[in-house]
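Then we have subunit A:
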Amino acid sequence: MLACAVPHRSAQLFLLALASLPGLTLRALAAAMLVSSALPAAAETEHPVVVGVSWSHFQEERWKIDEASLVAALGVRGARYLSADAQSSAEKQLADLENLVTRGADVLVVVAHDPDALRPALASARAAGIPVVAYDRLIESPDVFYLSFDNRRVGQIQAEQILAVRPGGRFAFIKGSPQDPNTEFVYAGQLDVLRPAIDAGRVQVVGDQYVDGWLPEVAQRVTEQILTRNGGRVDAFVCSNDGMAGGVAAALASGGRSGVPVSGQDGDQAALNRIALGRQTVSVWKDSRALGRAAAEVSVALAGGVRPEQIAGAQTFTTPGGVRVPALLLEPVAITRENLDRVIEAGWASRGAVCRGVAAGPEAPPACRPKP
Partner candidate 1 sequence: MSPEALSASDATRARVSAPGARTGAMLIALGVLWLALDVATGGLFLSPRNLVNLAVQASAVGVMATGMVLVIVARQIDLSIGSVLGFTGMVIAGLQVEDGLPGGPLPWPIALCAGIALACAIGAWHGAWVAYARLPAFVATLAGLLVFRGAAWLVSDGRTLAPLDATYTRIGGGLHGTIGATATWWLAAAISAGIAASRLSGWRRAPSSGGLARIALPAASLFGTVIAIAAIANSVPAPDGSPAGLPLPVLVLGAVALAVHGLATRTRFGRHVFAIGGNPRAAELAGIDVRGVTLRAFTLLGALAGVAAVLTTARLGAGTNSMGTLAELAVIAAAVLGGTSLAGGAGSVGGALLGALWMQSLENGMVLLDVTSALRQVAIGLVLLIAVAADARWRGAAP
Partner candidate 2 sequence: MSGAVLELVGLTKRFGGVTAVDGVSLTVPAGEVVALVGHNGAGKTTLVELLSGALRRDAGEIRVNGDSVALRSPREAQQAGIATLHQHLALADNLDAVANVFLGHERCTRIGLLDEDAMEREVLELLARLSPGFGAVREPVSRLSGGQRQLVAIARALRLDAKVLLMDEPTAALGPGERGRVTELVRRLTGDGLAILLVSHDLESALALAQRVAVMRRGRLVATRTSENLDAAALAALVVGGTD
């Protein structure tokens, strides 16, 4: 095998060309050869850890924030940052991962667009001894370190906050994209809290729809239809993210219905403003800066040979498929009109943006009242 020492550039290019041939095994083989050719070099000279991040997309605003914080934390540790944007395509993400490996990544951080479609790339990474961190979205493989907010907890918080203002009635679920594993986690968390109420008959489910691509416009139309089906009598919308919550809120507003609890997640500025204005009840805030920082920590540690179990705060997480994966789960925070100050003080959003259009007076949320 010419595997071990292939320092010559042209040979590497040849292997690169091989890697672009169809046939997964051939590609995996070529990738493995290239990677193993790079590793001995790494052992010989002290070079900075190279962290390759494969993003799924940047459609939601939070991902840019994740990226900024991850890059900053890597910079502090002297690690190098490589990235690729799969633009919501599983095929592209596969190519991106192979690409990151050939560019010399020592560890991969993956925001999986479609986790099941990534197996070939993960297999070749495993063969090459490159650790993989699943960022925010679960990849069901015992070798992959799962780093996320506790998404089930997100769903639980959403349901808890809605029950707090509306203990019972006719509820509708507006769920996210069916391809995204997080959708099911959030929904499971929502049901964890609502199941007893549903079984006891206090809560009646009058609508339940997935929304492809988490698209706000689709959420708006779906909400209109659910309202029509129920003669306008829906008491709460258990909505899984802020983008869609915007569509739900718009549909409610154009139907002239106010005071209907709506949940969300991500801490989008528009959502925070809606909370201040009373059009949304809660946004579950996952300080993605914390996640980005954690990703930097975990990935550099794994690249340096630290075992997953040894990472601070790590636990074993059992996936829906029954696979036990090493994981670090951060705790999400419920942001409601009472604690908007929290995101403002953390520098996540400005008071001006959050409180825009809020009428002054005793009705205003605490964060928007003038300070004594």
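Convention: a contact is a pair of C-beta atoms (placed from the backbone, for glycine too) under 8 Å apart; a residue touches a chain by one contact, two chains touch by 3 or more; residues count from 1.
The candidates came about this way: all candidates are chains of the complex that A comes from, given by their letters.
These numbers come from a predicted model, not from an experiment.
K.L.:
For subunit A, which of the options 1 or 2 is its touching partner in this complex?
P.N.:
Considering all copies, subunit A is touched by candidate 1.
K.L.:
Under the touch definition given earlier, write down the residues of subunit A that touch candidate 1 in their complex.
P.N.:
Those residues of subunit A that touch candidate 1 are 58-61, 63-64, 178, 207-213, 215-218, 220-222, 224-226, 228-229, 242-243, 246-247, 249-250, 253-256, 268-270, 273, 352-353, 356-357.
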